[in-house]
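Missing here is one protein chain; the remaining ones are kept as they sit in the complex.
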Amino acid sequence: MGRPLAINGDAAIALAWKQVNPDVVAAYPITPQTIMVEAFSDYVADGQVDTEYICAESEHSAMSICIGASAAGARVATATASAGLALMWEMLYIAASMRTPIVMAIANRTLSGPINIHCDHSDTMGARDSGWVQLYGENVQEAYDNTIMAFRIAENMKVRLPVMTCIDGFIITHALERLETLDDQVVEDFIGLYQATRPLLDIGNPTTYGPIALPDYFYEIKYQQAVAMGSVAAVTKEVMADYAKVSGRRYKLVEGYRTEDADHVVVAMGSTSGTLRHVVDRMRERGSKVGSVKIRLFRPFPSEELAAILKGKKGVAVMDRALSPGTGGALYSDVLQSIHDIPDAPKVTNYIYGLGGRDVMPEQLEGVFEEVMAGNGERINFMGVRI
Amino acid sequence: MGRPLAINGDAAIALAWKQVNPDVVAAYPITPQTIMVEAFSDYVADGQVDTEYICAESEHSAMSICIGASAAGARVATATASAGLALMWEMLYIAASMRTPIVMAIANRTLSGPINIHCDHSDTMGARDSGWVQLYGENVQEAYDNTIMAFRIAENMKVRLPVMTCIDGFIITHALERLETLDDQVVEDFIGLYQATRPLLDIGNPTTYGPIALPDYFYEIKYQQAVAMGSVAAVTKEVMADYAKVSGRRYKLVEGYRTEDADHVVVAMGSTSGTLRHVVDRMRERGSKVGSVKIRLFRPFPSEELAAILKGKKGVAVMDRALSPGTGGALYSDVLQSIHDIPDAPKVTNYIYGLGGRDVMPEQLEGVFEEVMAGNGERINFMGVRI
Amino acid sequence: MATDKPVVVATATGCFEVATTIYPFSSWEVPWIHTAFENAPATISGVESAYKVLRRKGLLDQEIKFVAFGGDGATYDIGLQSLSGAIERGHDFLYVCLNNEAYMNTGIQRSGATERGASTTTCPAGTCIPGKREFPKDLTKIIIAHDPPYAAQASPHNWKDLVTKSGKGFDIQGPAFINVISPCPRGWRHDGSLTIAIAKLAVETCVWPLYEFENGTWRLTGESLRIAEGSREKKPVLEWMRSQGRFRHLLNGEHTALVEEIQQSVDANWERLVKLCRL
Amino acid sequence: MATDKPVVVATATGCFEVATTIYPFSSWEVPWIHTAFENAPATISGVESAYKVLRRKGLLDQEIKFVAFGGDGATYDIGLQSLSGAIERGHDFLYVCLNNEAYMNTGIQRSGATERGASTTTCPAGTCIPGKREFPKDLTKIIIAHDPPYAAQASPHNWKDLVTKSGKGFDIQGPAFINVISPCPRGWRHDGSLTIAIAKLAVETCVWPLYEFENGTWRLTGESLRIAEGSREKKPVLEWMRSQGRFRHLLNGEHTALVEEIQQSVDANWERLVKLCRL
Amino acid sequence: MANERSEELPAGGMITDVGNSKNYKTGEWRSQRPEVDKDKCTNCLFCWIYCPDNSIIVEDEKMVGFKYSHCKGCGICAHQCPAKAITMKEEGL
Amino acid sequence: MANERSEELPAGGMITDVGNSKNYKTGEWRSQRPEVDKDKCTNCLFCWIYCPDNSIIVEDEKMVGFKYSHCKGCGICAHQCPAKAITMKEEGL
Amino acid sequence: MSTIEIRWHGRGGQGVVTANEILAGAALKEGRYIKAFPEFGPERMGAPIRAFARISDEPINIHSQVYYPDVVLVIDPTLLKVGNVVEGLKEDGTVIANFPEDNVKLGEVVDRKEKVHAVNATRIAMEEIGRPLTNTAMLGALVKVTGVVGIESIIEEMESKMSSKLSEEMMAKNLRAIRRAYEEVQ
Partner (left out) sequence: MSTIEIRWHGRGGQGVVTANEILAGAALKEGRYIKAFPEFGPERMGAPIRAFARISDEPINIHSQVYYPDVVLVIDPTLLKVGNVVEGLKEDGTVIANFPEDNVKLGEVVDRKEKVHAVNATRIAMEEIGRPLTNTAMLGALVKVTGVVGIESIIEEMESKMSSKLSEEMMAKNLRAIRRAYEEVQ
């Protein structure tokens, strides 16, 4: 295992790519993803990877290139954020339904407008129906670890789906943290050789990719995606177990923190999960029986795992870093779905927060806990906005 | 009031546009929306409207043109479907956050892949966070009526948000039905003159549209959208009441059918709502106490209205004509949010159906009722697919 | 196919794609991919890049050629940028535009390639507006302005010329482009059996000159060369318009000025082209 | 502004946009709109269309001019199609490309306008690859291939030329295009005070000739005209490269062949341009 | 047709059995059929080049007839044949 | 700054009080300041044309000084001045 | 409910969709509610296609395709050999087909005894219109057999809907075809 590095989230992902050495990377720059493609460009210019690195003329083309390359038989990675993800939105669904196991890093940034380069989750929340697996990392270490695990998950024969690994823009992409790395050889062995299925470049076994499917077949083909998604949780657990062996770091799909004996729990994704643990510790010191939950795998949503944690709690709040104007947050919806069936379901409220990079203060999260403990709070609440 | 016409859904919308006589229409053709733009092109070529009609070179540009025109001070309409909506996805959020009251007709069609020109709701479901108001029409009459009402809703000073009016591709867009029309003058009076706020073309009062907003202001500006959405339900009710006066047709945000005394209820949107009523009648004849609910306003989601209907029911099923791989349907989520707080909440199951134009047979819907009545059915079910 | 090497094909959404692959059937006996409407150049860029790296890594030893097809909508309008980007990056592929001068797959809507005056479903000839008001984009020239190693215009009626050009397009290293006029009976409103004859007329009237641009040099070919040399007559555009229903409304005597304007524009473009070929 | 009529401005995302409007501040005293990165031409198309219809309806009586600004990323790459479409449709507006030859707003990434050999953060000069491998797109030529009523290249150092061209761009009916070279100290790695001097050098070396295309005719202007006439010396490209850090890695003697290739390409383009202006 | 279950189909809508549209008999859609008069035919193969459906049968570089299973009856071959050797006939019942 | 409440702001992020960036004093960011020697100055106004921040003050077609509240100290004016009338000085505390 | 459901069988390009819409338009003229639509798919010249109509005195809620038609209408006799045109036809449903022989023969082909009606629409069309366009003629046969709408409504709708598309001469020919089929259907 290498020496720990002081490195930011973007550079950590570029480093993971370097170790994975993908066949093709096609991308378009956008803040706060740029450090990834820039750092990776340095590896390319210095011949440290074999990758064919393509600067596309737009994100729509970047994703189209990735799909073409993946169908052709290459291992493919890319990265984007915000407007970039928005511009390739059409192609996201196509990548997933063509079953191209592309791995894409997302530096979460809010969607315009107003235009703003900072973090919220509106970009990836908007892609939650696209059929991509979504993993969220809390910090630089997880940015790196998720990237490496993502290739194994995406390429698993039961899955064969593209994977997004998301980290909070600036908060993680541009922050220097301590990173424990794996040796190059360990990464190489962990991900293994890429085996394409019926690649286009297999001239001897010509394959037709992307025909039109009319009502007589469409649903059957689409349903395969539901089945593939159905196997992601189990595959991811396997991959995480293997990863623990080589890294010593053991991850779960959903991670409860001091939840066993907690009465009140707050659920979040991304960097806020860390701040939440800090707050839980502070409040525990003061005797409050609180806990927190971090969602690492957001698509497919690990309903059972979450329900097992939330069962019997007195009150739960869900933090959504994105607004769906006219209804509650996306994470909130999935939490409600997860507990709808269980007998001892808690009451759950929703907090929209941190839009456009509005910083999250520990005091505010304490406030959320306090509202949950008091049984106050509307069904949908807005945290930290000057109303 | 004009004589009833035999007309399809697309042509009915083009007719409504003709009566509204928007200043600018910019669009790009895509099946099954094409009849709208074609029929409207005929009105333009024959000088029956004053509209500046623009054939954009892509949907991304079409929506950008609409935004520019709306900001400039024009009343604007457009239409698209599927891949077209996907390609303008980035601009949807911008249209909403810039508060441009564009009215867009959607001929619901599934998103690729596989590519398929037929109906499901994956396109508009994927845009449900974009900040657009979404109205769903069941048939040709509603396609027409919703289009006219949409201008009033969009342009209301409390709202000032873009509105999508959605109808099922082919099933409604390409089906001839009976349409009762309003006289041109009635439409003109109903929608009134368009009053722009600080339009770009007001040279004397120059305005800056679309600045960058950093974390210090972004959230406040975004929150205004939540507030505007918050006023949509009331405004829409008002508009519907006014519309009833001129048309005799009285609409609601959410329409229950034989739900008062029903034990079991199925919820749906679009053309399936009609087939459901047919099924409810059939089952009522056989003595089953069943009812159905049609969601007309999907964004903002009319939670209170729906909760009032579902309260105390023994079982509810929600029909989603779109798949969010890895979780339940979008409509299902919103139904769960709506009833989460009410004391007497029913158990709700979810049925994914009709993807890629798979036809919906009354027998299948009876099957859903039967499962609900028997308390069977998984949380998420797939109807009509060959598994 | 004008190459004996194995070929991988990408196709944009459009008539050609829909007509050849309706699940579970496929007419393609070579590897083929369709992803969307506006991105065939990007898709083939990805395939070609995979090829380059797999060759470099020694995982593939066959030489393969790459070709992408798109209609005029896919090429002149919604996919222009994708094509421009792929050319700028220098991928090694042949792009063939099947130009039927409108969006045919969706029912004859106007495209950037539709000719001035033509009636389509989104620029119909009405009582106030006589068909399309704008002149078409000259896409071949736009592509040539990218300075690719090879670009050409061709027509199916002169298939030898077309095959020669395709051969060059395949052989040359780097991006190559061929714009093929593709008459469409339904869209242009002519009898289906006249398809080839009408393509020929496009060339004979200089509405669609045959030429190529190879490593910086312009050259007329086929009938166009003979017209420029004077060994063949240049037919009036009116003949072209008369052959197709989409121009019918222009022929009632009310629009002679417009017809004249169109003839002038065809003449001016032709003269410019002849000059470029003499440079 | 080179017009005395009221002007409405659209700007693409990029340095110019970010530098002038950070909420709640705006430097613009005329109506101004920004919607996204790749669509300033479409946005201004919409504004201009609204203008046309409101004038037609008698709701507006003032004559207004429309201008859109975009960086080279916004114009050569991601927004090319939007521009091409707006030109094809014939909207009445002036488009100005502020070409600093890379994506500066996001930190100096390669664009289609970046010169061969230049080092950027996505085509860095490394031990294996000496900066950008492809020649830049010749966007002005691509736009001219659309046959707009007016198109030109300009440079800020010759502001009279720039103002004259802008004036023409505003006055002419229909779409006009001006491509302005815009040296960027941070991206090109030169001292900020040399900005104007370096722009001049671009013209003097014929890396960036000044010319215009007006109603079908090509014409050299400013220093470029004088170079073509022989009354002014054409400087070697090496001088251009020496003035900026982004080419530094080419000057260590290892890359003379590449430098020579770049000089040849500049020469060839210059000669072609001179010929076109003589047509 | 169209009765395979989801899990029986290759993933992602791939068609692995390519060129199978040969099995899709578009000839059924024809309303006019081409017929050749081999006495007039010069075997120039123009019909073969121009046929959009690949429905001219060529053996030993000679035109020998039509693949009626696929020929859609468009009439291009008849129009292009320089020898006027092909005529289009109304398709019988 | 940045304390207005959501409802106090114009809708949609519009800025209605345009040209207000004049109130945003970018001059504070300067580390070098231009100074002019009017004895050398020929009032050719090149500095005015080239200044990217509109910070040259011109009165009666004469160059009279700098708007230090906005001048960012880029030095272009000094470099462009044909009379070498402008020099850049280290900004004091 | 007094809803009648009709299914057409024809080929792409034979005008099934148009005829179906004329039927619906005629019904509307009589004050009825309607729903008329083709089976959706890419339109290909010559490929077998189907179209559906519902006609009712009350608003029509159901939007599904017609699976259990009251009437099956076959406008191209070659389709009687391809696929099963009477699939789902109600027990007491009616078959009307363009068929050159008699009802008994037709009954054998479609394996139905009752309510089977042949009309030689191809001959009528060839004789009246000069081309084998049988769609309009079949409307005549349909209204005669079922009475779902009156023949005058059909003719009125033909005239208002098609007059901009057909020459006067063509219109007259088509109307003759309709009337003849009305008379000749067995």
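To keep things simple, chains are lettered A, B, C, D, E, F and G as they appear, and every chain counts its residues starting from 1.
One rule holds in what follows: a contact is a pair of C-beta atoms (placed from the backbone, for glycine too) under 8 Å apart; a residue touches a chain by one contact, two chains touch by 3 or more.
Note that the structure is a prediction, hence the values are computed from the model and not measured.
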item: Contact partner of the left-out chain, one of A:A244, A:M361, A:A374 or A:I387; value: A:M361
item: Per the touch definition above, residue among A:E177, A:D202 or A:E370 touching the missing chain; value: A:E177
item: Hidden-chain contact residue, picked from the options A:T34, A:N139 or A:S303; value: A:N139
item: Identified contact with the non-displayed chain, of A:S64, A:S130, A:T272 or A:T349; value: A:T272
item: For chain A, the residues touching the chain missing from this view; value: 4-6, 117-118, 138-139, 168, 170-172, 174-178, 271-272, 274-275, 277-278, 357, 359-362
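Please note the rule applied: only the chains that are shown with their structure count from here on.
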item: CA centroid of chain C to CA centroid of chain G, Å; value: 42
item: Mean-CA-position distance for chain G and chain A (Å); value: 56
item: Interface hub residues of chain A, defined as touching at least two other chains; value: 55, 57-58, 60, 83, 87, 90, 94, 97-98, 112-115, 206-215, 217, 219-221, 223, 228, 385-387
item: Multi-partner residues of chain E (at least 2 other chains); value: 4-7, 9, 12-13, 15, 18-19
